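Yeah, one chain of the complex is gone here, protein chain that is, but the others are all in their spots.
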Amino acid sequence: MDRPGEGVAVAAADEELTDGALLSAVAGGSPGALEELYRRHAGWLSIRLARRCADPAVVDEVLQDTFVAVWTGAGRYRGAGDAGAWMWGIAIRRLVDAFRRQPPTSYPLEAAADLGALESAEDRVLLGVEHGDLAGALHRLSPELRAVVQATVLDGLTTREAARLLGVPAGTVKTRMMRARRALRKELA
Amino acid sequence: MTTTVEATGLVKAYGRRHALAGLDLAARTGVTGLLGPNGAGKTTLLRILATVLPTDAGHLRLLGHDPHEPTGRRHVRRRLGYLPQDAGFHRGFTAFEAVDYVAVLKEHTRTRARHDEVRRVLDLVGLGDVATTKVRALSGGMRQRLGLAQALLGSPELLVLDEPTVGLDPEQRMRFRDLVSEAGRGRTVILSTHQTEDVAAVCSEVVVVTGGRSVFTGTPAELAQVAAGRVWVDDDKDPRAVAGWRVGAGHYHHVGDPPAGAELVDPTIEDAYLLLLGPRAGAGMGEVA
Partner (left out) sequence: MTTTPWHLDETLAGRYAGGTLGAVLTASVEQHLTACASCRALLTPHVDAPRLDAVWADVLERVERPRRSLLERGLSRSGVDDATARLVAAAPSLRGAWVTGTTLVLALALVAAYVATNGVGLYLALAPLMPMAGVALAYGPMSDPAHEMVAATPYSPLRLLALRTAFVVATTLAPAALAGLFLPGSPYLAVVWLLPALALTVGTVALSTRVAPHLAAAALAVAWLTVSLRALAPRRDPLLATSSPVLLVCTVVLVAATAFLYARRRDLAELLRRTA
């Protein structure tokens, strides 16, 4: 391992370093690069996790596991897509693991279900800008179907992982996905 | 500003050979350099100051304690940092673990605080990024810095460094000197070297050691003055000089008793060092740093 080990030089330059470059540095064994990645990503990852897990202690634990996993697995990143998405992939799977070890007492879905109706006209405009018809169609799905779509499509989880995350049996996830797909196709046809 | 190290008449013998033959030393806050050739007794002296070796005779007080006394010794060791020559580490340990090992032995019992301290000293010497690298994968310069890191654990009042810059390339040596100067603020640092530039660069006080005795104590400037009026250049090598060597464009630089009408030049620490070492300095002194 022939590295300059010049900790000072790295610090000055890493304002310019991309996430990809930082991950390479982490793969090479630099805790400083990991710390910079943490400063950039821990905030939003923590919030995104909190939207799926009501217990802040579990969120902290999963956040910790995530960055330790980033440390050991940085070599596997290989520039495939956005670093943030890669890290979220790790984080959500760590959350699923945490739920497997200790199923939570309540799932945030129940709490969020009511708030769907409170979106303002402003939000509806924003939605329209971002996704056009699809947003409206998604909005008109029931909360349970929407949650399944989010877990499998947006978060990229398998049926079994989604089941663990949402606290429902895998069969239920499958049926709900079928119903969601049918409903959306009907809406968008 | 009390004297951190008080030593008078130190004697240490190995069989019939006297490594130290009545050496005196007084050191206070700042960096004190021990300058002397190999075999002069510097390492023996430093091992004694680091409480690793007992003296055979003489008076010694470190940080106000007597290191011959077990309790005194423990008190000193709690406020001491030592970098020996050829500092070794378990090759299978990572840099972090190697320093952590010494930290445990320095009685840093609380794990969290100890780990923070290990990280602090590693960052101080610029090894923060290689904390998880195994010692056997570190370069020589890095291992030397690792040695300095363990010596700095716990911010000791007395830092004893044995030939800390040997084997380092000029850039590494420069960096090391910066670290040592920094460490010397508010602390007593005693280091040994046979390189006069180290002395000129970092020491506020220098002691020239040869034959188990100290033959000069003073500031680097005062040391240079010892050779005042006894350094000259000539076109030919003068065999009567204590030492002479070629410089630049075919002139010869001499140290000793100048002949009448010789072209005198300003003395440097090097010149004074050679003068103090005496006639033996002439032999084999072809190239000097």
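Letters A and B mark the chains in the order given here, with residues in each chain numbered from 1 onward.
Here is the rule we use: a contact is a pair of C-beta atoms (placed from the backbone, for glycine too) under 8 Å apart; a residue touches a chain by one contact, two chains touch by 3 or more.
Bear in mind the structure is a predicted one, so any value in this text is a computation, not a measurement.
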Chains on display which the left-out chain touches in the complete complex: A, B
Residue of B:Arg114, B:Arg177 or B:Arg230 in touch with the missing chain, whole complex considered: B:Arg114
Of B:Lys106, B:Arg145 or B:His253, the one touching the omitted chain in the full complex: B:Lys106
Positions on chain A contacted by the hidden chain, ascending: 19, 31, 34-35, 38-44, 46-48, 50-51, 56, 60, 63-64, 67-68, 71-72, 82, 84-85, 88, 111-112, 115-119, 123, 126-127, 129-132, 135, 138-139, 143, 146-147, 150, 154
Contacts of chain B with the absent chain, listed as residue ranges: 50-53, 70, 74, 77-78, 80, 82-84, 86-93, 96-98, 100-102, 104-107, 109, 111-112, 114-115, 119, 131-132, 147, 150-151, 160
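By our rule, only the chains that are shown with their structure count from here on.
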Centre distance in Å when chain A and chain B are each reduced to the mean of their C-alpha atoms: 56
Complex interface listing, chain A residues touching chain B: 1-3, 5-8, 10, 29-32
Sites on chain B touched by chain A in the complex: 123, 126-133, 137, 139, 142
